[in-house]
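The complex is shown incomplete by one protein chain, all other protein chains being positioned as in the whole.
Chains here go by letter, A and B, matching the order in which they are written, and residues are numbered from 1 within each.
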Amino acid sequence: MTNELTTWLDTLLAELDGIEVRRTSRRRLRVEVASDALPALLELLRGRASFVHLSAISCVDWIDAGQFELVYHCWSYEIQSLVSVHTRIPREPGVYISVYDIYTPAAFFERDIHEMFGVWFEGSPDLSRFILTEWDGPPPMRKDFDSEAWVNQHFGWQDYHPDWLKDLEARGGGIAVPPNEQRFSRRTVDET
Amino acid sequence: MRPENYEAQRQPPSYDYELNIGPNHPGIEGNYAFKLRLNGDRVIAGRADAGYLHRGFEKLMEGRLWIQNLAITPRICVPDPVPMEVSYCLAVEDLCGLVVPERAQWLRVMQLELSRIAAHLFIFGGHAATTGMYTPMFWGIADRDLILDLFEEMTGGRVYHIYNIPGGVRRDLPDGFGERVTNTLDYLESRLPDYDNLLFTNQVFVHRARGCGPISQQQALEWGVTGPNLRATGLKFDVRRDDPYLVYDQLEFEIPTEAPGDAWARALVRRREIKESIRIIRQVVARLPTLAGPIRCPIPNPLAWNVPAGSTYTRVESSKGELAWYVVSDGGERPYRTHVRGPSQMHAVQVLEQLAIGCRIEDVAQIMFSLDACPPEVDR
Partner (left out) sequence: MTHIDQVPTPGAPLPVEIGVKAGAARTNPFARVFDELVRFAQSRSLFMLHYCTGCGAVELPPAMTSRFDMERLGIQPMVSPRQADILLITGYVSVKTLKRVILTYEQMNSPKYVIGICSCTVNGGMYWQSYATAKKLNDYMPVDIYIAGCMPRPEAVIEGLRGLIENIRTGRADAWKDYYRRYDYYLGNQQRLFGADWQTSTDVIAEARHYDLFGPATLGAHTALLEQHQRPLEALEMRIEIPELMRRRSRSDQDGTAQ
């Protein structure tokens, strides 16, 4: 099994420049590749090395570097090994190419990433809204989207400091929480 | 007389129409919607509509400590929550380089397999109910409750356990627990022939399920089908054996496969997996007394725990298929990014849309239940 994998790796390295391969454990391989070489690499993986199963596509928002990292996890039923192909694309404008023609399951993951991160995949069969059909905010999984601020703006909190409790506290009972330490109670109502 | 020969067949053809199944519909599994385009009662096209259970887990987890996230991971898949917490723990352990004591690994296997049986019994009842038979549903849910009682004794929770923490498990088994597990397993095993008599040899069920929603092996590989649905097409693949985690490489178990790939084969694979899981738990119960030692390794102060930077992809076999977490740490006390890959993300969307084409309207619910689609996994 290991021999097979190494021979395959050698041929792969010979065919593609600029990729960095690191074995992280017995069945895990981490490959870093430039974004323009990724479709060719996946084509190779699927066509020649029996990596027919696309397990997932993950997207990571590296906001400080101004980049999105896309990770393609491919599994081979024969070699029994998982290759994670990492690539980075610029955060703006966030456009990349679809791998739907290589892996059919990519359609779901690309639609999901488009919805959650706002990355556009050229050539993906359907990038219409799926989960967030009734959402008018920015893509929520981006690092610059503040979920807590959104919640404070749109939802009311359960009142943990009702009037009857204040009466109790005035008489020395209850759960005395100073008003400046009340995290959510009446905060939105007071502000607006 | 076959339905094709009814009088209605000679009526002039009507136009296509659209029908929404769900989110409020007894034929749909959970809070999920499926839009159908129909001609008569023949489905022309189907379109999944998810998001009713969206909570933004991946965003929530970025805002919480590593140890806090344990509490929300099982909520991603409600009928089978244990693989979620185990795979998340495996990911954190992988990033930190923690070595889990052997006893904890065996305890995890026991919990995973009990959860698998519970989930299979649940879906067994649901699948039977979509073909109009409600007795198996009552039986399946009642027998599942016996496992939930075991969970309650073992972990303290009926449905959500949060039994695993990175580095081990929270507590050891109570006294005499192995005996009670064996009793329950004996009972469940004695029930399996009853299930066969009630459902799997029932001609109503056989005729409804045979040939319903067939997937060929090539299609399964192309569409990313995993788990029992993949094994029902004849491919002998199981993450437990082929990408082993915990102590599955020390256990003896078969991987049941069936050739036809239809709803019938998928139900039968699950039925046979229950038996294999019982076999695994018996081995664990026999092995546990010989394993003394700690149930968790020391971890840093969980409230100020900086996990080393890096990324990992951990996979486990849940009752529905391949479940994976991609966890990225930037060395901080919160995950930088977590991504969960649930098996239903394929089964409930693309595969269901493909299989619905050409089937009859009453089979849509059966196809969905036979695929064991879990909507909260899709929505997250």
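Quick note on the criterion: a contact is a pair of C-beta atoms (placed from the backbone, for glycine too) under 8 Å apart; a residue touches a chain by one contact, two chains touch by 3 or more.
Here the structure is a predicted model, which is why all the values come from computation and not from measurement.
> Touching the absent chain in the whole complex: find that residue among B:Val43, B:Ile72 or B:Ala265.
B:Ile72
> Out of B:Leu19, B:Ala45, B:Met137 or B:Leu192, which is the one that touches the chain we can't see?
Considering all chains, including the one not shown, the answer is B:Met137.
> Using the document's definition of touch, tell me which of A:Val21, A:Ala40 or A:Val151 contacts the absent chain.
Of all options in A:Val21, A:Ala40 or A:Val151, contact with the hidden chain holds for A:Val151.
> Looking at B:Asp145, B:Glu179, B:Asp194 or B:Glu254, which makes contact with the chain not pictured?
B:Asp145
> Please give every residue of chain B in contact with the chain that is not shown.
Residues of chain B in contact with the hidden chain: 11-12, 14-15, 17, 23-26, 30-31, 51-56, 59-60, 63, 71-72, 75, 78-79, 122, 125, 137-138, 141-142, 144-145, 148, 158-160, 376, 379.
> Which residue numbers on chain A touch the omitted chain?
On the chain A side, contact with the omitted chain comes from 132-137, 140, 145, 147-148, 150-151, 153-158, 184, 189, 192.
By definition in this document, only the chains that are shown with their structure count from here on.
> Provide the residue numbers of chain A that touch chain B in the complex, in ascending order.
Residues in contact with chain B: 24, 27-28, 52-56, 58-61, 71, 73, 75, 77, 80, 82, 84, 103-105, 107-109, 112, 116, 130-133, 140-141, 145, 147-148.
> So in the complex, which bits of chain B are touching chain A?
Listed in rising order, the residues of chain B that touch chain A are 48-51, 54, 56, 58-60, 63, 221-224, 226, 235, 237, 242-243, 311-313, 315, 322, 324, 326, 328, 336-337, 339, 341, 345-346, 349-350, 378-379.
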